[in-house]
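The structure follows.
With one protein chain withheld, the remaining protein chains of the complex are depicted in position.
Here the chain labels run A and B in written order, and each chain numbers its own residues starting at 1.
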Amino acid sequence: MKWSGLIILVLAGGLLAYSAPDLPAYGDPESPASQHVSPRMIEKGYEETGAKNLVTAVLVDYRSFDTLFEAVVILVAGLGAALVLWPDHRRRDP
Amino acid sequence: MLHDILGWYNYWLIAVLILVGIYGMMAKRNLLKKLMGMNILQVSIILFFLTLSPKEEGSMPVFDAELASTAAGYANPLPQALMLTAIVVGVATTGLALALLVRVHRTFGTLEEDDIMEDLR
Partner (left out) sequence: MTGVYESPIIRFIARVQAPALQMFALYVLIHGHYSPGGAFQAGAILAGSFLLPRIVEGSENGQRGLTTRGATWIACIGTLLFAGTGAAVLIMGGEGFMDYAGLHALPFDMPPGGATRAIGSLFIEFGVAMAVMGVMVILYDDVLARAPTTKE
């Protein structure tokens, strides 16, 4: 088990090291992540959403659907945690 | 060669964190330590997204009237917003996993995987 784990680890590390130079350099303004929709969000964000904090603008306006289901996910996780531990609680103080 | 190694230092650090997380999930026999490995892996992914965000000469993504409203003047807000939700979801799912672990510990009296497997057998 230990040896197979080590082999998998070395393979994964080699894969990561092999692919790292393809990634954009730190602070590159031309990186692919900053090319597609984010220039529009930065340039029009304040005037379209009224939020100076562009992260808030993205979070609650451009991607509000994403945020809605993220709130649903944390609600379900919280209720799930409550349900998992509920029966013991009821048995403890009837 | 040296530039290849030092120029991508953020990715190297993240790769180390990813490997630590994978090792923790794979090799540890304690369920709580496995969960900690998963959290380290999660943090490494969050750091990976965040390291794509800043730009040279770019300030933080809060609109400032004195700065020109150009894309190069601000850090990319998209990965930051995505990771803000990812952190909160991570906390919630970690809480759910901890609740499950509490349940496992009440049922089996231990969190060691080997002992649990013996009990199940």
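Throughout what follows, contacts are C-beta pairs under 8 Å (C-beta built on N, C-alpha and C of every residue); 3 or more make two chains touch, one makes a residue touch a chain.
For clarity, every value in this text was computed on a predicted model and none was experimentally measured.
Remark: the absent chain touches shown chains A, B in the intact complex. Listed for chain A, the residues touching the missing chain in the whole complex are 46-53, 55-56, 59-61, 64-65, 67-68, 71-72, 74-75, 77-79, 81-82, 84-85, 88-89, 92.
Across the interface with the omitted chain, chain B contributes residues 60, 62, 84-85, 87-88, 91-92, 95, 98-99, 102.
Keep in mind that, in the parts below, only the chains that are shown with their structure count from here on.
Chain A and chain B have centres, each the mean of its CA atoms, that are 9 Å apart. Within the complex formed with chain B, the chain A residues making contact are 1-2, 5, 8-9, 12-13, 16-17, 20-21, 23-29, 31, 33-34, 37-39, 41-43, 45-46, 52-55, 57-59, 63, 66-67, 70, 73-74, 77-78, 80-82, 84-85, 88. Listed in rising order, the residues of chain B touching chain A in the complex are 4, 7-12, 15, 18-19, 22-23, 26-27, 51-58, 61-64, 69-74, 76-82, 84-85, 88-89, 91-93, 95-96, 98-100, 102-103, 106.
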